[in-house]
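Okay, so here's the structure we're looking at.
Up next is subunit A:
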Amino acid sequence: MTPFTQRLLGACALALCLQPLAHATETDPAEVNLDYAYYSPVSLVLKHFGWLEQALPDSKVGWVLSQGSNRSLEYLNSGGVDFASSASLSAVLSRANGSPIKSVYVYSRAEWTALVVRKDSPLNSVTDLKGKKIAATKGTDPYLFTLRSLQKAGLKKDDVELVHLQHPDGRTALEKGDVDAWAGLDPHMAASEIQAGSRLLYRNKDFNSYGVVSVTEKFAKAHPQTITKVIGAYEKARDWAVKHPDEFARLLADESGLPLEVARLQLSRTDLSTPFLSSKDVVSSKAAAPILVSEELVRKGVNVDQVIDQLIDTSFGH
Partner candidate 1 sequence: MTSKTQAVPLATPLAINRSAWPRRLKGLVLPVLILLVLEVVVRVGWLPSYQMPAPSEIALTLTDLAEGALWKHISASLGRVVLGFVIGASLALVFAAWVGLSREAEAYLEPTFAGLRSIPSLAWVPLLLLWLGIDETSKIVLIAIGAFFPVYLNGVAAIRDIDRKLVEVGQMYGFSRRRLVRRILLPAALPGLFTGLRSGLSLAWMFLVAAELIAATKGLGYLLSDGRETSRPDIVLAAIIVLALLGKVSDGLLAALEKRCLAWRDTFQGAGQ
Partner candidate 2 sequence: MSVRALLDIHVARKRFADTTVLKDVRLALQPREAVSLLGPSGCGKSTLLRIVAGLEQDFQGELRRPDGEVAFVFQEPRLMPWLTVEQNIGFSDDNHYDRAWVTQLIEEVGLKGFAQALPKALSGGMAQRVAIARGLYSRPQVLLLDEPFSAVDAFTRMKLQDLLLQLAEHHAIALLLVTHDVDEALYLSDRVLVMDNRPSSIRQALAVELPHPRDRRDPRLAQLKALSLTALQQAHVI
């Protein structure tokens, strides 16, 4: 039974049961589910050391692997996870399309995406991509990076053929020759560079959005204490990561099953320094948002700036 159905069936029963507790002090939920991903290296640290389980002794902590922002946001919306790791622009897209979510923490600021081509590819610039096939995972940062890059080169998304493949499959498709370019994401992108000699056709740090942890509005209202505890545990993990770079790289390599050099390459492009959301982040998201409107990814008539204001919750910063 999906949580969706659970909600439908248990609504009345739950209401009855929880009535006496409605005015009690906030307690942590009985079950807390988080996602972890290879594009969020700190999540791997957190999961590995079990600090969250220590911070929430009365709750059952569950971990779900996410293959991309699109998946983690899907899990968040369907109740599969309570905390989702995604690119900030993907979270904006999701919120703009009606999902009641709130971003509460920055897990990394990385240059984690670029347009990748095979090492022997004749393509040299973004304009060369006209009419070509590009593998990109819809709803994720690499996808939005691609759109922004195309726009900069004067192309629209209909000028190319965007093939929707999840990140690892996109890499395979590129290396097999099924597509001409791939909107890559670390660590798969780093792995492709190192293992297959793939080339980064186009890089642009500004077109990468930072990574956020998001929760549903409902969760934020009901369990602010839990969120603080989770962020606290994340901070502990981040602290360790910064202080132990070599072990960090080794951990990432072990968890993702990729060679150590790949992990190192990914981490070299990852910035863990400012984990808390601020007005600067609001501004940067607003600067990036127009692509969502111009490529018609959001419904007509949506005020994206307003969406960003509602999405980003800076109250959980120090």
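Regarding selection, all candidates are chains of the complex that A comes from, given by their letters.
FYI, a residue touches a chain if its C-beta (ideal position, glycine included) is under 8 Å from a C-beta of that chain, and two chains touch if they have at least 3 such contacts; residues count from 1.
Computed from a prediction, not measured in an experiment: that's the story for all the values here.
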Complex member in contact with subunit A (any copy), out of 1 or 2: 1
Residues of subunit A that touch candidate 1 when the two form their complex: 4, 8, 11, 70, 73-74, 77-78, 93-94, 97-100, 133, 137-140, 161-165, 169, 173, 176, 178-179, 297, 299-300
